[in-house]
Structures are given as structure tokens and as C-alpha cells.
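Contents: one structure, followed by commentary.
Yeah, one chain of the complex is gone here, protein chain that is, but the others are all in their spots.
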Amino acid sequence: MKHSERILYPVLFAVLLAAPLVLDRYWLDVLNSVGLYVILGLSLNIILGHAGMFHMGHAAFYAIGAYTTAIINTRYGIPVLWIMPISGLAAALFALVVARPIIHLRGDYLLIVTIGMVEIVRIALINNVFGITGGANGIFGIARPDLFGFKLRQPQHFFYFIWLFVALTVFLFSLLENSRFGRALKYLREDEVAAEGSGINTAHYKLAAFVLGAGWAGMAGTIFASKMTIISPESFSFWESVVLFMIVILGGAGNIAGVILGAFLVVGLPEVFRDLASARMLVYGVAMMFMMIYRTQGLLPPRPRVYSLHTVRETQ
Amino acid sequence: MEQFFQQLTNGLAVGGIYALIALGYTMVYGVLKLINFAHGDLFTIGAYLGLTLLTSLALTDHVGGFLGVGLLALMVMGLVGIIGMLLERIAYRPLRESPRLSAVVSALGASIFFQNAIMLIYGAKFYVYPQDLLPKIPVYIFGMPVPLMRILILVASVVMMVALYLFVQKTKIGTAIRAAAIDQGAARLMGIDVNRVIMLVFCIGPALGGAAGMMVGIYYGQINFTMGWIYGLKAFTAAILGGIGNIPGAMVGGLLLGVIEALGAAYISIAWKDAIAFFVLIVILIVRPTGLLGERVAEKI
Partner (left out) sequence: MKKLLSLVGGMSLMLATSAFAADTVKIGLMGPMTGAWAAEGQEMKQVVDMLAEELNQQGGLLGKKVEVISEDDAGDPRQSSLAANRLATQGIVAVIGTYGSSITEASQNIYDEAGIVQVANGSTAIRLSEKGLKNFFRTCPRDDEQGKVAVATIGKLGFKKIAILHDNTSYAKGLAEEAQTNLKGMSIPVVFFDALTPGERDYNAILTKMKASNPDFVFFTGYYPEAGLLLRQKKEMGWNVPFMGGDAVNNPDLVKIAGAPAAEGFSFLTPPLPKDLDTPEAKAFVASFQKKFSTEPKSIYPVLAGDGFRVVTAAIKGAGSAEPAKVSAYLKTTLKDFPGLTGKLSFNDKGDRIGEVYRVYKVDAQGNFVLQP
């Protein structure tokens, strides 16, 4: 780690730890929102940033996770935290089924298909597919998380819960980034044909990236569902996917710190500028264009990995 | 059986509009390989500009029905064409050398910008075109009354498509456009001013979209700032269906999509209509990614 980072991270950590003590519930809720989007952004980062696949349907996985939690919790009364892995699994399975036929598509086409997919999921949710999704009303009465008898209700509780999950996510994904899996993904993002030529089974890795990203998003869905206690299809529109997409791209695709920054900017800034209300979205749009023109790689692009070479002593 | 034909005509009429918007998408994609997300909003701008011009200039009072509307269409097309060129200059040209993804994001940003700009300028309410611009005589096909305007829209779409097709195939500039679509670098080497070609494409495509917007306004009457979203997405689907980059493909795709939607609504379910359309899109992309009329493009290694 660079020297500046060694100071920066602990300071940030301390600030975040202290936040619930100083901030009012509104700003805490904003930070909670940011945290949730960090988790989602990081899950999309695997697909979009590391594997380089144009994916604009991430909200669908998020939705499946949230709805799985909602349905199981409201029908069978199982505590929300137990359902989290199930939600992740459901989203991952869905990704597996859906991604399998489209994984080989070229960039733009993949983009379009993912847009179509997220719209179909949303319409299915609104139309109360299989009779369990509650239609446009959504599902309400989802229980709050129950940690060994302690119910999480206030924004402060959720703050620690969410940000702990964020820390976990960051930790796991950093490990992933530097693992063989992560390297394979980066290789196939840079040059798919060469990667295939080097013996990497690109289809296999792409699919794995999709499934992993989806599963994690599904678990984020659980947190969302239990925090809001009601969910409806409106929260999972194509626009949500656009927001997630922007967080990754604008922040720096492929870089964990970039995604975190992206979440703060994309979700937090509009709150800071709440008073501008109607013009807010306009500024959003302009910012997107501006960013792409002047800093395509995002605010914090991924740093190249530095390997130290041991000098080889010349043999006499 | 009667319902089938009724729905078929319904579908063709709607498809005509999709086709017109799809033409714009397909042209831009053909040359720049860019999905211009802002195209749907250019369509909306066309609708709004049409209304503004209509009310401020009171054309139809001076010049009378068809001629007035025709003039209006030309004005709208000109204005939206200019906006299209500006869009290209500001949002896309700087990104010519950048990875494709950046242009897509910029396009999304442009779309958001336009939509909210319209909302801020005109307000959030629905606007309505004056009613009696064109005669509403129903024309009888197979014994069913079809409003004149629907046929007009279909005819206008076909005419514009044929004109565009001939332009691209037969004229020198059209050939330049096709050359740039195949390989920009080689086209430049041949002495073609690629920048000008692209500007032209961004003038024609949005102009067609704007004209479609105006027609939708006149026919359906009601416009609002979010209308570009759904039409844009459908038209986009239509372009893909027919083969993106392919002009007759856009026409075929548009009509086909309209018919699939209408029949899907009639025989399966209205509520799932859009999902059916998207599903068809996904199937086509998996089974035949180049679309129905598209050419196979070899992937360069």
C-alpha cells in the first residue's frame, strides 16, 4: 500500500465508525444508501469492471434477491438473515440460466440483451408472475433483521450492519482480484482471443463472473428488503441498472476504491444538492457526458500491478 | 378472423412509427457503431417543437391542412437535424478514439439531459396537439374503418425509407456513408471527409426521428416529456430485429415488431405485451444476432 493510503484508510475507517454519533438520521440513511450501492457496485464491478462485459441488467439480480427474501419471509416467517444466502443463490441460479445462452455475444449486443432481460423481470414482477410477487403493490411486512435477538430498526443499527458487510465485500473481492480467477478475468477483458489462445476457457470464466456478481447482488437485495420492509417493482427498473452502471464506470471500472468513490458521488451528491430538485437530474446527465469526455477511465482507474523483480546475479 | 385482420392493421400502423424511428438508430449505428440512447429524446423534441411551431406560427390557418402539416414537418426535421448535429459534435465526437463504452455512457447522459431539459422548459404536464389538423375520414379496408392518418403514417414511413435507401445506394454521398460504415480508416484514405459524413448521418437520422415525433403528436394528440423512452426502446428493438445498420431492415423490423406486439396483445395477454417484444429481441440476438436482414460481419482478430 502506498504511504498516503496507509494513513487514509484508518482515518476513513475512524470517521465512518464515528458517523452515527454525530449525524442525524437523514444523513445516516444517506450513508446507508451509499453503503448498499457500494455493495451492489462492487458486485457489478466483477462483471463489468473485471470481466469487461457490458451489463445493464444488474437490477434484475438485485430484484430477485430482494423478492426471494420478501416472499420467503412473509410466507414462511423465516428470519431474514437466514434467507440471505438463499437469495444470493436464487439470483446466482437465475444468472446461470439466463447468461448461459448470451455469454458469447459481442459487447453491444450483450448490452441490449441485458436491458431486455431487466425489463422482462420488471414486467414479470408487476404482472404478479406465479401469483407470488404481489404485482405493482409489491410485498410489504418484511421483517427487520434479527441478530441473536437484537432487532435492527434504527438507521444507526443498519449503518453498522451495512458497512460491516461493505468491509467484508471489499476484503473478499480484493482477494478475488489478486487471485487466479481475477487475473483470468482481467486477461479476457483486455483481449479475449489471446486469452482463449492461452488456454483460458473464456466462456467458463465469463459465466462464473456473472454468477458471482449476481449472487452477491442478490444478497444485497436481502439487506434492501429488510431495511425498507416493503419492496415494489418500481425500485428495480432499468434506471436502477443505469445508476449501478454509472457508479462503476464513473468511479473507475475494475478498481474497488473507484467503485466506492463512484457510489458516494452518484448516490450521495444528489442528496447534498437536494435543494436543486428539478435541475438535479439535468446536472446528472451533463456530468455523465462530461466525465466520459474528459476522463474516460473513471475517477480512479485500476492501477497496474507492480511486481518486484529480483535481480539475477550473473554467474561467473 | 376479423379480429386477426384488425390487429394486423393495428400492428402495421404502430410498426410504421417504430420503423421511422428505427431508421435513425440504424443509420447512426451503421456508421459509428454507437447506440444513440438520446435518439428517443430527439423524437420527443420533434413532437414538442412541432407543437410550439404550430401554435406560434398558426401554419394550418394560413396554408391549410396537408400543406401546412408538410411545411411543419420540414421545419421540425430541419431543427431536430441541427440539434442532432450539435449532439454529435458535443457528446460523441470527442469520444471517437475512446473505448465504445464511453460513448454509450455519454449517450445515456445526453438522453437524461434532453429529457430533463424538456421538462424544465415545457413543464411536466401533458401537452395536446390541436385536433382538427387533418381530415379524419376513415378508409375502409376489408370492410373495417381505418383512420386516414394511420395509413398516411405508414405511407410516409415507407416513402421516407425508400428515399433514404435510394439516397444511400445511388448517390455519391450515400456511397460515402456506406464506405464510412464499413471502415472509417479506409474511407478516409479514399479521400472521404468522414467527419462530414458523420455529421450528415446525425442530421438525417434525428430529422427522421423528429418527424416521427411530430406525426405521433398529430395523430395521437398527447405528448409528454417521457414519451421518448418507450418509443426509443421499441424502435431500437425493431432496428436490431431487422439487422442493425441495415435500412430496409429497420423498416421490416419496425413493422414486424408492431405486428408481433399487436398479435401478442390480442392472443396472449395485453399486460405482457412489452415482455413479449423483449423476449423476441433476446431470442433473435441469440439465434441470429445480425438480425433478419443483416449481413454477417466477420470479427477481426
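To keep things simple, chains are lettered A and B as they appear, and every chain counts its residues starting from 1.
Everything below uses one rule, namely that a residue touches a chain if its C-beta (ideal position, glycine included) is under 8 Å from a C-beta of that chain, and two chains touch if they have at least 3 such contacts.
All figures in this text were calculated on a predicted structure; none of them were measured in a lab.
Residue-wise, the contact with the chain that is not shown comes from B:11, picked out of B:11, B:50 or B:243. Within the whole complex, the absent chain has one touching residue among B:121, B:155, B:270 or B:283, and that is B:270. Of the candidate positions B:117, B:227 or B:241, contact with the unshown chain belongs to B:227. Which of A:23, A:103 or A:283 touches the hidden chain is settled by the complete complex: it is A:23.
Contact between chain A and the absent chain runs through residues 8, 11-12, 15, 19, 22-27, 29-30, 33, 126-127, 135-138, 140, 153, 155, 228-232, 234-235, 260-261, 264-265, 268-269, 271-272, 274, 277-278, 280-281, 299. Think of the hidden chain as still there; on chain B it touches residues 3, 6-7, 10-11, 13-14, 119, 123-126, 128, 131, 136, 138, 145, 147, 216, 220-222, 224, 226-227, 229-230, 261-262, 265-266, 269-271, 273-274.
The definition used in the following text is that only the chains that are shown with their structure count from here on.
Distance from the chain A centre to the chain B centre is 34 Å, each centre being the mean of its Cα atoms. Within the complex formed with chain B, the chain A residues making contact are 54, 101-102, 105-109, 111-113, 115-117, 119-120, 123-124, 126-127, 193, 242, 245-246, 249-250, 278-279, 281-282, 284-293, 296. Every residue of chain B that touches chain A in the complex is listed here, in rising order: 33, 35, 90-91, 94-95, 98-106, 108-117, 119-120, 233, 236-237, 240, 271-272, 274-275, 278-279, 281-282, 285-286, 289, 299, 301.
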